[in-house]
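Subset of chains shown; positions unchanged.
All chains are identified by letter, namely A and B, in their written order; residue positions are counted from 1 within each chain.
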Amino acid sequence: MNGLETMEDVSGIGVKVPAFEGSLELLLHLIKENQVNIYDIPIAFITQQYLETLDQMKSLNLSIAGDFLVMAATLIHIKSKMLLPVHETEEAEEIEEDPRFELVARLLEYKKFKEAAGELESFETIQRQIFARAPLPVDSETCEISLGNLDMTDLLTALQKVIARLPDPATLFIQNDELSVRDKIYFLVSMMEPGKTLLFDQIFDGVQTRHEVVVTFLALLEVIRLGLIKVLQLEDCGALRLIGTDNLKNNNLTFLEEE
Amino acid sequence: MEDHEIKPIIEALLFVSGDAISVERIREVLPEIEKSKIIEMLVALQETYEQSDRGMQIVLVASEYQMTTRSEMSPWVKKLEKIKTASRLSQPSLETLAIIAYKQPLTRAEVEAIRGVDAAGVIKTLIDRRLVKIVGRKEVAGRPLMYGTTRDFLLYFGLPNLAGLPTLKEFSDIAEREAELSEESDSSELALEPASEVESCEESLVTSEESK
């Protein structure tokens, strides 16, 4: 528990304020410490306790994250709502929602995982008492990584290393600029056939650079102009679809070579 | 090949591997042996190690088998100064890891919604420790990255697989409450459904309101 590392009492009032990471943690602490029923939180009481703790934290010069203040406002809001008389004018059709409901749901959800974290911690303790063998001295391959264990982090770390070695990191990004509109036209035409539809987004699959986006887009405009592909939008704000036209059959694109 | 020939080979492989090793990997080394036979031998080895006074044991972690020291040996093993132990996980890390483990795949914002605090730094730490990885993107506005746990996560906590995670405790409490309140008794269903949990606390709140 975070609360274990009690902040040093510099105010001399004799209070100890545990270090809380967030407002939910603080609230759970107050509920537990005061042995309050989480399903029926006495809001006025808990709000008061909460605000007092914030004051103590302030007096200890702890920086108070915005989250704590938002929660303070929420508590005060709930408190004021609960002071209002229950409206009985509305035919008692709908029972008015308890103003505490949302907060309790959040607390319960958080509490559940806080407890699961406790269980994981006990597993951690057990695991720390068993030891595997140091790998055999075949460490010549230190940098190698098992394919089965590869994840995206490895890929990105490798890319970062590449970039770190580049004299000018921009090299990595401008390298592809030779890719021409003509290349992309060939590519688009090769992807399409008469009657085949593609989502607009699909032609950008794998497109990584701004340059390539532009080139792809220009190529698309060109094939639309040539009547090879049509663009459809079936509903307002719906996905754009590309449809190959019959012109694709007899178009050999040789004219592109004659530019 | 006879059992008494296969067993020492598997034992040697476990020893030499150091890391946990899958049944499939063992089969690549011993392709002529049936998978079921290999599992049988592994279980037999596990038992042999358990029965006698041994310094090691064979455990099932991340659906793989690993030879490790027994926990009772830890005071002495730790004294061999060579053995380095990674620092323990902080409370925020454990909580974040618990949320990711049970709700994966999920985004950073979803973690933050539960803990109520910024999760970026903690997630970065967990990625650096290879306990959490990026598993994809959520197809919503902004296409945020989604996170999940790694094989190392299972190894770190000695879990055979994700199903080996302890059941979330809070649910049964609420299930009981619900049963109490509405005299229904389908607690089993609640195992992993936050929605129903929310409902049940709504009910209890309403009830407590009415009783005032």
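One rule holds in what follows: a contact is a pair of C-beta atoms (placed from the backbone, for glycine too) under 8 Å apart; a residue touches a chain by one contact, two chains touch by 3 or more.
Everything numeric in this text was worked out from a predicted model, so none of it was measured.
Stoichiometry of the full complex, written with the labels used here: A x1, B x2.
The definition used in the following text is that only the chains that are shown with their structure count from here on.
The mean-CA centres of chain A and chain B are about 22 angstrom from one another, to the nearest whole unit. Taken in their complex, chain B has these residues touching chain A: 15-16, 18-19, 57, 59, 66-71, 74, 77, 82-83, 85, 88-89, 91-92, 94-95, 97-99, 101-102, 114-117, 127, 130, 133-134, 150-152, 156-159, 165-166, 168-171, 174, 177, 194, 197-198, 201-202, 204-206, 208-210. Note for the complex: chain A touches chain B at residues 1-2, 21-25, 39-40, 65, 67, 71, 95, 97-98, 100-101, 104-106, 108-121, 123-124, 126-136, 148-149, 151-153.
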